[in-house]
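Every protein chain but one is kept in place in this view of the complex.
Order of writing sets the labels: A, B and C. Residues in every chain begin at 1.
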Amino acid sequence: MSPSISDQCVKIEFLSLPENVAFARAAVAVFASRLDFTVDEIDEIKVATSEAVSNSVVHGYRGTSGEVRLILDVQDGALVITVEDDGCGIKDVAWATQAAHTTEPEERMGLGLVFIHEYMNDVVVRSKPGRGTSVRMLKAPVQAGRPPESGPSRPTPVQH
Amino acid sequence: MSPSISDQCVKIEFLSLPENVAFARAAVAVFASRLDFTVDEIDEIKVATSEAVSNSVVHGYRGTSGEVRLILDVQDGALVITVEDDGCGIKDVAWATQAAHTTEPEERMGLGLVFIHEYMNDVVVRSKPGRGTSVRMLKAPVQAGRPPESGPSRPTPVQH
Amino acid sequence: MGVVAKRIGQTLIVYLDGEFDLHAAGPFKTVVADAFARDERLRHLIIKMSDVTFMDSSGVGAILGRYRDLRERGGRLMVVGLQMPVRKVFDFSGMSRVISVFESEGHALASL
Partner (left out) sequence: MGVVAKRIGQTLIVYLDGEFDLHAAGPFKTVVADAFARDERLRHLIIKMSDVTFMDSSGVGAILGRYRDLRERGGRLMVVGLQMPVRKVFDFSGMSRVISVFESEGHALASL
């Protein structure tokens, strides 16, 4: 489903278990440190990843379990995260994207996709009912061009 | 090549670039936090992972690049890490396993496999010249059974 | 995530630490439901979040669910100590409009 990938691409596969959501977040945070993101931006990326992976677990494979794929890449200096599942799919993506729209009103707030759109620069949701869902989210560092920060102990290191 | 996998299995694929070695280490450290490892044990796991992935990069795909697969699993309470490549393979595994034995004496120390054996409980290296190499390393937490440590601020938390 | 609960008068205080996500929402709900089921004196809930380092909409949803339960029984839900990234998620989800956030447990208890 990914149109093109770079040499830096990392592909991660796991079962749709709730404990894997934390792993996905942490893996994305580590990967994102290749780019010049601020701590706040990394926090936003973690939230967006958490929402997309949680959706695959909760909605995509509701009541069952299946494979979730998390594809991390850097394209033109931006982080590109794709979360894919082979679950039930979304009937109406435009409807699902709106705040408070959820198929699980008892349990969920219908804010996952709202957070994803808020925290990422560019989001494409592709879904086929009965086939699965892919959420592609892009984020470019705001301070692009500045060298990444290092520990506080070293004033002006040459970074490699 | 993995004989069996559990529900917790996470599979990671990336190209054999030196910058991916750090990603592999960090991903393994995050995954390993599911088990009751001490900080020292996590450090050992990071070294072993680093050695196996570096070997795929440096030896497996020497001068070229190719896919490295990192498969993380929990089996019978132990961490099982498998590093696979489709590179040149090892002619004589028994020879390569001994300290100071390396095919790159100018650059390398021949200690990677020694560290892997020292730091992990159980190591199986499978290799076919021209086909690739798979290093399966198992480590069980020494203090198994004790609840994992949490941050210093909470004295006796109920962990979930 | 760590979940520890204690009772002060009619109030259950739940201390959370770590990451409040889908996986953590289950234990959180169970601890609260069990405490309220066991102890009829309980009416209010204070969630101490100063050691929560991450929260997403599953965490927010778990808090909102408890808020709805308590409102039905005439109880109150208060949140204490939100770190910055958690506060951002809390505010953006509109929770600050319905749930009071306090700086300390003492302030929250005093407001009852």
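What we mean here is this: a residue touches a chain if its C-beta (ideal position, glycine included) is under 8 Å from a C-beta of that chain, and two chains touch if they have at least 3 such contacts.
Treat the numbers as computed from the prediction; the structure is a model and nothing was measured.
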Of B:S54, B:T82 or B:S134, the residue that touches the missing chain is B:S54
Residues of chain B touching the missing chain are 18-19, 21-22, 25, 40, 43, 46-47, 50-51, 54, 57-58, 106-109, 111-112, 115, 118
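Quick note on the criterion: only the chains that are shown with their structure count from here on.
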Chain centre (avg CA) closest to assembly CA average -> A
Rounded to the nearest Å, the gap separating the Cα centres of chain A and chain C is 26
Whole-Å distance, C-alpha centre of chain A to that of chain B, is 26
Where chain C touches two or more other chains at once, the residues are 23, 26
Going by residue number, chain B touches two or more other chains at none
